[in-house]
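With one protein chain withheld, the remaining protein chains of the complex are depicted in position.
Up next, chain A:
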Amino acid sequence: MSLVSLRNVTKTYPSPDKGGERIVAIDDVSLDIEAGDVYGIIGYSGAGKSTLVRLINALEPVSDGSVIIDGEEISGRPERELRSVRLGIGMIFQQFNLFNAKNVWNNVAYPLRVAGWPKERIAARVDELLDFVGLREKARSYPDQLSGGQKQRVGVARALATEPRILLADEATSALDPETTQEVLALLKRVNTEFGVTIVVITHEMDVIQSIATKVAVMDGGRVIEKGDVFDVFSNPQNASSRRFVSTVIKGIPSPAELAVLQERHIGRIVTISFRDGNADQAAVFLEIVNAGVAFELVYGGINDIQGRAFGHLTLALRGDDTAIDAAIVRIGQSTHVTEVR
């Protein structure tokens, strides 16, 4: 049984009784998140990712469909009952949302007070959490005295305080520089491996998915257009709109504009060859071209690494006898995917 299960979930604004233009933020989404997953949800801004994550901890009620957390249906339950559900789900935010009037220690202690922990246990737990995120010496500092990375580490400590089984990260690194992003992602990875916390990561950045996610769902226009194993989704997207999205976040596939420049700048026929997890030996491919008596130039490309598995796309300009080029393309096509773009 999945830890988080969304069944045909729909969210529309505003609620029908208030009138006004109806906006469908989430459109019939079904997802299963297993315990221990780091589940990435990626998409352009406005795709509905942030709304989706707020349905999981019921900060927003669903308009239709059901949300099942650890076997318990939570949609339609009264607010009072939802509060205890939320105690078991931590959340971190793009803008950190720390309590500015409270120091670091009291920020982390807050959810424990809400949960009604006794004083001595709160003190021990807060110290333990601050040690975990490496901010013990900042306990008496206020949020405005911290750097962005430190703020998010406090956010993580605070979100984990009540020992939740699920952590929701809403664009948690989008306000951070690349170096600090890596630092926070490493921390999230530790949260997953050391405490076994299931993490749902909302992001528009491929790097985030690439570094920590095990599963991914691609969202567009309120729908999940593709989901599955991160490597599969990004190396071999199944439908047109996810391919379009993937090509914008993956290195190696020229955009239409870039392609136009390539076509203008290079003579010969231009082909893109995809490599995926060692399905074709690059050296063998190049040898094939040379043996056919065709000259080639590498004009665009990139190789990606997702959890130790590589895939990529190389775009070549081929020059030579047309029939020789045709023959080479057919032979390469037997071992991997080739598309001619001119």
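The criterion applied here is as follows: contacts are C-beta pairs under 8 Å (C-beta built on N, C-alpha and C of every residue); 3 or more make two chains touch, one makes a residue touch a chain; residues count from 1.
Going forward, contacts and distances are computed from a predicted model.
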> The complex has one chain missing from view, so what does its UniProt entry call it, picking from "PqqD family protein", "TusE/DsrC/DsvC family sulfur relay protein", "ABC transporter permease" or "Carboxypeptidase-like regulatory domain-containing protein"?
Replying inline: "ABC transporter permease"
> Which residue, A:23, A:114 or A:186, contacts the hidden chain when the whole complex is considered?
Replying inline: A:114
>> Touching the hidden chain in the complete assembly: which of A:44, A:99 or A:195 does that?
In response: A:99
>> Among A:22, A:83 or A:121, which one touches the chain that has been omitted from the display?
In response: A:83
>> Using the document's contact rule, name the residues of chain A that touch the chain not shown here.
In response: 57, 59, 80, 83-87, 89-91, 93, 95, 97-102, 110-111, 114-115, 142, 144, 158, 162, 168
